[in-house]
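Of the protein chains in this complex, all but one are displayed in their positions.
Entry: chain A
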Amino acid sequence: MSDTKKFLYINRKAPYGTIYAWESLEVVLIGAAFEQDVSLAFMDDGVYQLMKGQDTSAIGMKNFSPTYAALGDYEITKIFVEKESLEERGLTLDDLQHLVWEDEDEDWAEKDSIRLVSRAELGDVMAEQDVLFNF
């Protein structure tokens, strides 16, 4: 498609204190139908959205963290996580879900979706985009 645009959804907030994380995920899933070049970025408290082992039973909210694993099915294969934001919170990539996408052209080979980037690199990624959504 000639008029494909680059969309980046930037997620900055912890998952359950506000509705932003879930709203962002829903917009991403709906927007995926439009076959644009979509990437996600997680920075600041947004990195908590991707944490493994989330349990929301005590707060009576739906645990939507398993839905991030479906992003690969929606052909979203670029998930940028900011290194400094992880470090500032005492986290590493091992604390996050292992998100993959399957490459249909290579017999469904699993490939990593998460790309660890520095703050400066994430700035470069943002500069390349046509559209930024900030959640």
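The criterion applied here is as follows: a contact is a pair of C-beta atoms (placed from the backbone, for glycine too) under 8 Å apart; a residue touches a chain by one contact, two chains touch by 3 or more; residues count from 1.
Keep this in mind: contacts and distances are computed from a predicted model.
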Which of the following names does UniProt give to the chain that is not shown: "Glutamyl-tRNA(Gln) amidotransferase subunit A", "DsrC-like protein", "ABC-type multidrug transport system, ATPase component" or "Acylaldehyde oxidase"? "DsrC-like protein"
One chain is left out of this view; which of A:Tyr20, A:Tyr74 or A:Phe133 touches it in the full complex? A:Tyr74
Sort through A:Ala33, A:Ala58 or A:Ala120 and give me the one touching the missing partner chain. A:Ala33
Note that chain A touches the chain not displayed via residues 26, 29-30, 32-33, 62-64, 66-67, 69-70, 73-74, 104, 108
